[in-house]
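Left out: one protein chain. Kept in place: all the others.
Up next, chain A:
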(Lines give C-alpha, C1' and ligand atoms only; values in the text may rest on other atoms or scores of the structure.)
Protein backbone atom coordinates (compact mmCIF):
# COMPACT_ATOMS: atom_id res chain seq x y z
CA UNK A 1 0.00 0.00 0.00
CA UNK A 2 1.06 3.60 -0.48
CA UNK A 3 1.55 5.81 2.54
CA UNK A 4 2.27 9.54 2.68
CA UNK A 5 3.26 11.31 5.87
CA UNK A 6 5.17 14.40 6.85
CA UNK A 7 8.22 13.63 8.95
CA UNK A 8 10.10 16.55 10.52
CA UNK A 9 8.52 18.90 7.99
CA UNK A 10 9.26 16.86 4.87
CA UNK A 11 6.58 14.91 3.07
CA UNK A 12 7.43 11.29 2.23
CA UNK A 13 5.46 8.88 0.05
CA UNK A 14 6.45 5.23 0.03
CA UNK A 15 5.07 1.87 -1.03
CA UNK A 16 5.01 -0.35 2.07
CA UNK A 17 3.49 -3.53 3.42
CA UNK A 18 0.33 -2.68 5.33
CA UNK A 19 1.54 -4.33 8.52
CA UNK A 20 4.69 -2.19 8.76
CA UNK A 21 5.05 -0.44 12.10
CA UNK A 22 5.83 3.27 12.25
CA UNK A 23 9.10 2.59 14.07
CA UNK A 24 10.30 0.39 11.19
CA UNK A 25 9.09 2.87 8.58
CA UNK A 26 11.11 5.63 10.22
CA UNK A 27 14.23 3.54 10.78
CA UNK A 28 14.35 1.14 7.85
CA UNK A 29 12.52 3.02 5.09
CA UNK A 30 13.45 6.63 5.83
CA UNK A 31 16.77 5.81 7.52
CA UNK A 32 15.90 7.90 10.58
CA UNK A 33 17.58 5.62 13.09
CA UNK A 34 17.43 8.14 15.92
CA UNK A 35 14.16 6.55 16.97
CA UNK A 36 15.11 3.38 18.81
CA UNK A 37 13.37 0.05 18.99
CA UNK A 38 13.41 -1.96 22.19
CA UNK A 39 10.71 -3.98 23.89
CA UNK A 40 8.35 -3.99 20.90
CA UNK A 41 5.38 -4.15 23.30
CA UNK A 42 4.69 -0.53 24.25
CA UNK A 43 6.49 -0.72 27.56
CA UNK A 44 10.02 0.70 27.34
CA UNK A 45 9.39 4.00 25.54
CA UNK A 46 12.56 4.15 23.43
CA UNK A 47 10.44 4.43 20.28
CA UNK A 48 8.47 7.54 21.29
CA UNK A 49 7.83 10.00 18.45
CA UNK A 50 5.20 12.70 18.05
CA UNK A 51 2.11 12.11 15.96
CA UNK A 52 0.39 15.43 15.26
CA UNK A 53 2.24 16.90 18.22
CA UNK A 54 1.36 14.16 20.72
CA UNK A 55 3.93 11.62 21.93
CA UNK A 56 3.11 8.03 21.01
CA UNK A 57 4.97 4.73 21.08
CA UNK A 58 5.78 4.00 17.44
CA UNK A 59 6.18 0.24 18.03
CA UNK A 60 2.42 -0.16 18.40
CA UNK A 61 1.36 2.27 15.68
CA UNK A 62 1.21 1.14 12.08
CA UNK A 63 2.86 3.36 9.49
CA UNK A 64 -0.51 3.25 7.74
CA UNK A 65 -2.12 4.84 10.82
CA UNK A 66 0.30 7.76 10.50
CA UNK A 67 -0.63 8.29 6.85
CA UNK A 68 -1.76 11.89 6.26
CA UNK A 69 -0.38 12.96 9.63
CA UNK A 70 2.67 14.84 10.90
CA UNK A 71 5.43 12.90 12.62
CA UNK A 72 8.32 14.44 14.54
CA UNK A 73 11.31 12.38 15.53
CA UNK A 74 14.39 13.11 17.60
CA UNK A 75 16.13 14.17 14.37
CA UNK A 76 13.61 17.00 14.14
CA UNK A 77 14.47 18.52 17.51
CA UNK A 78 17.64 20.44 16.65
CA UNK A 79 17.49 23.41 14.30
CA UNK A 80 20.52 22.92 12.11
CA UNK A 81 23.57 22.93 14.36
CA UNK A 82 21.62 24.41 17.26
CA UNK A 83 20.48 21.82 19.75
CA UNK A 84 17.00 22.03 21.22
CA UNK A 85 17.27 23.17 24.86
CA UNK A 86 16.16 19.72 26.04
CA UNK A 87 19.09 18.17 24.16
CA UNK A 88 21.39 20.77 25.68
CA UNK A 89 19.92 19.99 29.12
CA UNK A 90 20.75 16.30 28.72
CA UNK A 91 24.24 17.28 27.61
CA UNK A 92 24.81 19.65 30.53
CA UNK A 93 23.47 17.34 33.22
CA UNK A 94 24.67 13.97 31.92
CA UNK A 95 21.13 12.86 31.17
CA UNK A 96 22.46 9.96 29.13
CA UNK A 97 24.87 7.15 29.65
CA UNK A 98 24.61 4.51 26.90
CA UNK A 99 22.02 6.67 25.14
CA UNK A 100 19.61 3.91 24.22
CA UNK A 101 16.62 5.43 26.01
CA UNK A 102 17.59 8.99 25.12
CA UNK A 103 15.59 9.65 21.91
CA UNK A 104 12.35 8.57 23.58
CA UNK A 105 13.21 10.47 26.75
CA UNK A 106 13.96 13.62 24.74
CA UNK A 107 10.69 13.47 22.79
CA UNK A 108 8.68 12.87 25.95
CA UNK A 109 10.44 15.54 28.00
CA UNK A 110 10.18 18.10 25.19
CA UNK A 111 6.42 17.41 25.05
CA UNK A 112 6.20 17.77 28.83
CA UNK A 113 7.94 21.17 28.82
CA UNK A 114 5.82 22.41 25.93
CA UNK A 115 2.67 21.85 27.95
CA UNK A 116 4.12 22.50 31.41
CA UNK A 117 7.18 24.77 31.32
CA UNK A 118 7.78 24.53 35.08
CA UNK A 119 7.16 20.93 36.10
CA UNK A 120 7.76 19.64 39.61
CA UNK A 121 10.07 16.68 40.12
CA UNK A 122 6.98 14.52 40.58
CA UNK A 123 5.52 15.71 37.29
CA UNK A 124 8.78 14.97 35.49
CA UNK A 125 8.94 11.50 36.98
CA UNK A 126 5.32 10.87 36.05
CA UNK A 127 5.91 12.06 32.47
CA UNK A 128 8.81 9.66 32.02
CA UNK A 129 6.84 6.73 33.38
CA UNK A 130 6.62 4.23 30.57
CA UNK A 131 10.21 5.17 29.61
CA UNK A 132 12.79 2.75 30.88
CA UNK A 133 16.44 3.72 31.27
CA UNK A 134 18.38 0.49 31.56
CA UNK A 135 21.37 2.49 32.81
CA UNK A 136 19.00 3.70 35.57
CA UNK A 137 20.08 7.29 35.12
CA UNK A 138 16.73 8.70 36.21
CA UNK A 139 18.11 11.29 38.64
CA UNK A 140 20.28 12.88 35.95
CA UNK A 141 17.38 12.78 33.53
CA UNK A 142 15.19 14.64 36.02
CA UNK A 143 18.01 17.16 36.57
CA UNK A 144 18.35 17.61 32.80
CA UNK A 145 14.68 18.50 32.49
CA UNK A 146 14.93 20.88 35.45
CA UNK A 147 18.00 22.53 33.86
CA UNK A 148 16.09 22.95 30.61
CA UNK A 149 13.02 24.39 32.32
CA UNK A 150 15.15 26.92 34.22
CA UNK A 151 17.15 27.76 31.10
CA UNK A 152 14.03 28.30 29.00
CA UNK A 153 12.41 30.43 31.71
CA UNK A 154 15.52 32.60 31.91
CA UNK A 155 15.66 32.92 28.12
CA UNK A 156 11.98 33.94 28.01
CA UNK A 157 12.54 36.56 30.74
CA UNK A 158 15.49 38.04 28.88
CA UNK A 159 13.41 38.20 25.71
CA UNK A 160 10.59 40.00 27.56
CA UNK A 161 13.05 42.53 29.00
CA UNK A 162 14.44 43.17 25.57
CA UNK A 163 11.02 44.04 24.10
CA UNK A 164 9.88 46.09 27.13
CA UNK A 165 9.64 49.84 26.31
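What to note about this one:
Convention: contacts are C-beta pairs under 8 Å (C-beta built on N, C-alpha and C of every residue); 3 or more make two chains touch, one makes a residue touch a chain; residues count from 1.
Assume contacts and distances are computed from a predicted model.
As stated in its UniProt record, the chain not included in the shown complex is "CO or xanthine dehydrogenase, FAD-binding subunit", which appears among "histidine kinase", "Tryptophan synthase alpha chain", "NAD-reducing hydrogenase HoxS subunit delta" or "CO or xanthine dehydrogenase, FAD-binding subunit".
When the missing chain is restored to the complex, the residue among A:7, A:26 or A:64 that touches it is A:64. The residue from A:55, A:76 or A:119 that touches the chain not shown here is A:55.
Of the residues in chain A, those that touch the hidden partner chain are 1, 18-21, 24, 40-42, 45, 48, 51, 54-57, 59-62, 64-65, 67, 108, 126-127, 129-131.
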